[in-house]
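I have a structure here, written as structure tokens, and I will follow up with some questions on it.
Apart from one protein chain that is not included, each protein chain of the complex appears where it belongs.
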Amino acid sequence: MILSKISHFGFVLIFGLVLLVLAVLPFFVDLYYQTFLIELFVWVLFAISFDLIFGYTGLLSFGQALFFGLGSYTVTIFVRKFGFNTELSLFLSIVIPILFAWFVGYFSVKLTGIHFAIITIIFAMIGNIIGETWTSFTGGSDGLTFSPPPFRLGLLSVDMMDIKSNYYFVLAIVAISYLFLRRIVQSPLGKVFISIRENEERVQLIGYNVQRYKLVAFIIAGGLSGLAGGLYSLTLKYAGASYLHWSVSGHAVVYTVVGGMGTLIGPALGAGIIMSLEHYLIDILQTTDLVAGIVLVFMILVAPKGLVGYIQSMLKKGETSA
Amino acid sequence: MISNLAVAILNGIVWGLMMALIALGLNMICGLLYIINMAHGALYMLGAVVAWYLIELTGNFWIALIIAPLCVGVIGILMEKGLLRTIEDKPIMTIICTFGVMLAVQELVLIVFGGSPRRIDAPITYCFPLFQLQYPLMRVVIAAISGLVMAGLWFFLRKAKYGLWMRAVVQDREMAVAIGIPVTKVYMWTFALGSALAAFSGVLAATIVSVEFMMGREVLIMAFIIVIVGGMGNLEGSVLAAIMISLIQGVGSLFVPPSIAMVFALAFMILVLLIRPQGLFGE
Partner (left out) sequence: MPETNEIILELKEVNKSFGGLLAVNKVNLSLNKGELRALIGPNGAGKTTLLNLINGIFPVSGGQIFFKGKEITNLSPHRISHIGIARTLQITSLFSGSTVYENIWIAVQSRKRIYNPLVHASKRKDVKDKTEYMLELIGLKEKAQTVSSELSYGDQRILEIGVALSTEPELLLLDEPTAGLSTEESVILVKKVQGMIAGKTIILVEHDMGVVMGLAERITVLNYGEIIAEGTPQEIKDNEEVRKIYLGT
């Protein structure tokens, strides 16, 4: 009881500290670095949404790129082609992927394991092909650029063209999303997700409609992936068909596994580490996937619970031996 | 019109047989080792790339056709022995691990080989008349070679010592261990064989499509689709599914834009997965 109060307090403390550091950072680093950080925040969001379905619920989906791409295109197309304002477009970048996730998920959760993974890839492939060929609408592989007007909510107005404002905007949304997800995984609903991952048969036997819960997880993850895509496009002022390719989902897999699946903080950490590594190495090696691939293989073999899991087990060992 | 149809059908069969080789390799690895090999497309690509280098070196396609798969087979052995052995019983881990290998290998090839697609010249350039068009003999040769390899594989699995061992391990692993079959060696050679098959197909494919570091990505997914539609563990099913899917795609492309044909093919896959996840020909 006391332990959980301490860990809760500990979380608040650490989260607050991290937020503080990130909030202050723009005064000390240049715009290029700020843009990098914004991208990092977006991928953190994508990674933690993946963690919900994979780390917590045990669903390995390589198709999350579909929702990321959808969110990204929603914002871009609604602003550029339909003249919607940024607020509504960003909101839709959550809603439309949710609708698609409902559809895709409804069918996909009837399957498990590799079949589930494959069907999610197939849906993503369909999205990718449509994105690449419906060039009049999506701009194909060249994609679409656009200039989003300021985001307005009540008295708040965020100029999306100003990198610093953009930075705080994305940071705030991602932070709120993180807290939202954290609350979900700690709620009774989250407990069901975790149980599904641990023993799907037993969960069903004690009365839970497993498919329905998987679908809920899938929809939440889809919505948040869409939000990530929307934020990504708002930042880069661009959406492209490549965002819909299933290999984009691979990034989420790498960050989550490396950081530690089923922890939320793990994928965030994983995204941070891998992206920073790639950022610094790209000048030397001109490569990103090589690092990601090697680290992934290494982690799976040596520390399958990821960095966070490794640290947790070290702490446990310290506890028992003390 | 008839010429186009004939070409499409022939292409469908040729490509189907090549995809069958890849799918067979994947199926063996999946069916025997329960490893979901996400790197399989990369192995196919490596076959083409290694062949390209060998041809630069020796100028001879046929040497490359033999040696490149052997090289990739060795890589397969290294993968199985070095990386996968400890996690072989955990499918989710193997998916992720082989996915990492795929990323790393693709990028490595990008660095060494470069990003620009290159071509291998087919050793046979003769074209024979097919109705109103000319059809490259090389493709027929490819189909024949693929067919021969598949026949060879069939015999291997039914007559050769290792082949029989492989089938025994698939049927009943514990019994196989009990009667003294060196199961770990069988795993190793199966992975090697599966990798070599993918690479072999890659070399053949290099005469038709361009060689580049990304060429394995779509092939990987098609291979998985074929294995699942045909039924995991069902080798004959993979061959049938490969030819069927390629034909549908090829002939379909005559009537609708290829991307739409692909979308329909994918939608069809989804239906198969939902209605008969054990595959059209699986039990």
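Annotations
By letter and in written order, the chains are A and B; residue numbering begins at 1 in each of them.
Definition applied: a residue touches a chain if its C-beta (ideal position, glycine included) is under 8 Å from a C-beta of that chain, and two chains touch if they have at least 3 such contacts.
Being a predicted model, the structure only gives us computed values, none of them experimental.
One chain is not displayed; in the complete assembly it touches the shown chains A. Per the touch definition above, the residue from A:M161, A:I176, A:L205 or A:I282 contacting the chain not shown is A:L205. Only one of A:T135, A:S157 or A:Q186 touches the absent chain when the whole complex is considered: A:Q186. Although one chain is not displayed, chain A still touches it through residues 4, 180, 183-184, 186-192, 194-195, 198-199, 201-210.
Convention: only the chains that are shown with their structure count from here on.
Per-chain CA centroids place chain A at a distance of 33 Å from chain B.
In the complex of the two chains, the chain B residues touching chain A come out as 36, 83, 86-87, 91-93, 95-97, 99-108, 110-111, 217, 221, 224-225, 228, 257, 259-260, 262-263, 266-267, 269-270, 273-274, 277.
The touching residues of chain A, counted against chain B in their complex, run 60, 107, 110-111, 113-115, 117-119, 121-123, 125-126, 129-130, 132-133, 246-247, 250, 253-254, 257, 285-290, 292-297, 300-301, 304.
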